[in-house]
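Omission of a single protein chain aside, the complex is shown with its protein chains in their original locations.
Chain nomenclature is as follows: A, B and C, assigned in order of appearance, with residue numbering initiated at 1 for each chain independently.
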């Protein structure tokens, strides 16, 4: 296309992404002194001057400059930004370990209900019985799903859940006068696990994976000892494989007095199929924002409830909503006898919890099981279509996601996992997760989720195959790989990450 | 960019416009037997078979096939369609005569209020007092704005308002035993005016414009006579010019017993400045969807209330909401004594009327006047920036819009109004209205509206200037004009309109 | 007061200066001073968004909205305005600002979103009506009826219009109003036991015959008899269809309709106090050049890519002016897009499901009412999802009394049925949103207030 000849000043006007690929200026560049969008209630309160209200020494000497734009420019700006943003609602988003499923729109409406969304968190208990009912019922449902005895809904995301779980572990051991110092983590673990272990005051001991992709039981045995507080496992692990030795692992860890922590960030494949409690786990965190209908919001909010076995229930954070035993109200708050204390200012990310409650009500037992079935079916079907084109490092049937490798293609054509990911964007799909788990070379971690249709999965597989074939063809022809500089049709092309770090400009004010 | 190699079946998956320019398949192409999105209330009503409910001869033998898609695919499809659609929220939309202003988002919320949106139109009067209050207050405000005595809110759009107005004209004359047959319309009139005249049972007499762009008063005098029921005028007219002889025109028409009809589709420039009633008009329709905050919805809905002078009030459609005189309720319904009857099944496009009420409350007298001031300032400022580049057929200061011509450029470079319009899309602006009014050769009718900032107007002017310069440069170089085949960066390029008409395919079923 | 106009004082001054003006008043110099408004508009000052929201909440509290138990009136009123399910997904998609804030798709290159959605809408309506051509929307059911009659009269050259009394009485009113302009002769044809008495029609020509399917009082009329009358008179058959019925009933197209019109509010639009609603109009292929309103057609772009565009534009007012097939310009596009989304949500199974659920609810309620000897059915004709009751007290009184019990208890037949045996009977309508519990309580409440 012929580039329109835009003058510098034209950036301030309405360049629309639909019809051009210009950068969208920041809000600050739209700013013009005196312009405004806001209006406030008429209060009839005497309009005293600032220095009549507050001692002058505390007052700022200058105005706090934000931006001065009209409501119209505000809307234009953020609408144009939205048009530069890929999202689940636009197409498939097979990021492994992220469970980018489609979330029912009715959950959005639930979270917008005034009778829930406009409640102040300090409202007395008898005036928030509806909220407490939702929280208690959600806790009960999560316990049934995980096979645990009780749960806290306070943690605001998975990582917060992990740290909460580790503090529960610590409280449990300390209550028995047992000072343990290490927590075992497999090398395939998600990065939050080791980071949380450190914050929980433990040392990380890493154990490797065996040839099947499972925790190496021999290494584990060697690592276990009386100083081990517990082990953190993801199951299915980040290779998408169910840890077949889990019962043995549980036995070994329990034998040395350790606890088993289940990283349940990706609960999709086990819903109604198997429960962490039945595998022998003592502590489970869940990412409601993955499995239970909270869209990711570009990176959050989430909710990371932690469910525990009976022996840990007394340590849960509190106060926590419970069915009232006195009978005067339906629900009340209770502090568990050995509570570790609060891990959130209030009840956790309440509106996210309400979404999860709604999603569970909508799906019910059968619907949740169907989620598991189809999430796993999709992952395996996708994987099987890619056989022979990409490498299958641990070649076993997978659960909700699969990890493939670009190793051979890299050797033969020079194309890297990153190139595949970038090129895929031009086929109308978001990229898979790349270079994770760390134990797979040139990894592409693909989680199709249950909400994508077979037609979509087939098209995704076709696109991945086309990318491989393209690289082979181009390599054979000795031409530069298209994927090596893809994408070129996106709002921006590959960005200079090194420059961003080298010359940090993280605010508009730092630009100049 | 290198086109991704998409297989035919891949259209069924999630090709996203952000990252490719593929066509979006229709919903029917996503359909797969047995897939579903819907769910309904649990009613516990006995599930009788169809033939137990309705005589078999009435039952359809086959299923009514619509489409069978998941909620996820439904969302993906319509979100991708939305990303192929320009809109005010994305950028400036200077379509002349269409008043594509930015509409406050709070009006959307007003129209979504359950206490208004979920009311059945046959609910008894004493249970809809809130609605009637809004309707009566809106009628009063519109009368104050237009300088008229009473109004009907029933017409669903401008054209419906016109026809209603003409039927009022007819009823008025008939009531005095006066059978008139002709209605006068200037040649610059909007197409709905003559079409409405025909439906009103009148013949159209067209009068020309004079050199200033105004109704040719001499021609008008010649056209007037005792068989003239009235005249329909737009003022400012479709050239954006205020008819300076309006008082004289009114006198002339009234002299022969005719009525003056005001096409108030574009009320923006006269808000608080001048009122049709004071100009001598008897009937005024307004397009609330242009002036008063209803976004156009891709072509509707609208609302076209008609306000009248005292002598026409008794003919208004009814029943109509009024302040109750009995005192038992605040508001009631009343049938004007000589009502022409209903022109809408219920109260008109009520939620559109509620938006208008809200917009008027938000702006108030001062705000509305500011709308007029800035709409007119923007139009004149834009026009002045284009002087010397485009032709100014009737070179006078304008009101809310200006009509410029590509005549000279067409002669010198071959570039037509249509080409300018299409090329402008690539600069991130919607096109102006083209080839209207009919009395201007190669017309571009530009209405910037008051909600666009000077920066945006300047960028729009710059783009129009760049397009002219580009054509001159390319013509001088003897190369093909870029504008002649623009746009090329849009989701589709110029479409084959002739083919659409020749081989009519207006449904998916006609495709095959 | 909020300010939706971006211009600062400096902007204004700079712009005025560029134009050689000293004040905004001078912008209006071309308006004769004598008629200019002195003193500004006689309206209150503007209020903030928050102030207006508070005010609207107060005013809205004076409306009784429909809802489910506890949250509003349980709705048994229909008559062209139905309390159907609208899922969150329809609201979310139809509310997207790209659809909401676009104009009529004049520039197809940047309007494929609305155009393709309308193409889908037209396909849905064509299948529902059983006719190959559908326009892309009209104001509402009454407007669609008026347009259909105009089309038929233009096609046949006869302005005699035979309208069944089973047509929505308000639509008949609207038709009568507009006939004052067009000069059509509208003749009402009476109902006997809820079904049109076509046998009472005399003469041997007419422009069109208009029948409801099912009709306003709930009866499923025989299209065959209307069709044979139309044939005899050389008229077109215009059918007013309840589009929801298409999930269960034969389509009017297969029943011989030339034109099918109706109200499609049922597909995703809220009750909205009567508007904006969605008029649909479908017709036979041969009538396409008389079609009122916009029509979207498929075509290709310069590169051969599938595209959509408004087509056969020469029918329309902006081109044909006084000889246009209709004066319609702004229509109800957003509601048509909404309907396309909602019909996509319902799908093949869903449209049948809501149709049969309404029929089952009506059937169930009818059985419950049949147990009350003081209450009679006004007609015995086969029904789809609506029926009329004759009660010991007037229908309008019944409705008033039942408001207090939490019900919108239907529609009292009056206007359009004056002097017939249907006057002051109660028309009830049922949708998939009515539960057994609601109906049981409602029947009990009706007995309580009406049988004394």
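By definition in this document, a contact is a pair of C-beta atoms (placed from the backbone, for glycine too) under 8 Å apart; a residue touches a chain by one contact, two chains touch by 3 or more.
Not measured: the values here are computed from a predicted model.
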Touched by the hidden chain, restricted to displayed chains: A, B, C
Absent-chain contact - pick from C:19, C:54 or C:288: C:54
Residue of A:215, A:356, A:386 or A:425 in touch with the missing chain, whole complex considered: A:425
Contact partner of the left-out chain, one of A:162, A:282, A:442 or A:474: A:162
Residue, one of B:79, B:129, B:154 or B:219, that touches the chain absent here: B:79
Residue ranges of chain B at the interface with the undisplayed chain: 18-19, 32-42, 69-73, 75, 79, 104-106, 108-109
Residue numbers in chain C that touch the chain omitted from display: 49-50, 54, 57-58, 61, 68-71, 85, 87-88, 92, 97, 433
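FYI, only the chains that are shown with their structure count from here on.
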Mean-CA-position distance for chain B and chain A (Å): 45
Shared-contact residues (touching 2 or more other chains) in chain C: 1-6, 11, 47-49, 87, 89, 92, 97, 110
Residues of chain B touching at least two other chains: 35, 71, 75, 79, 83-87, 89-90, 102, 104, 425, 451-453, 487, 490-491
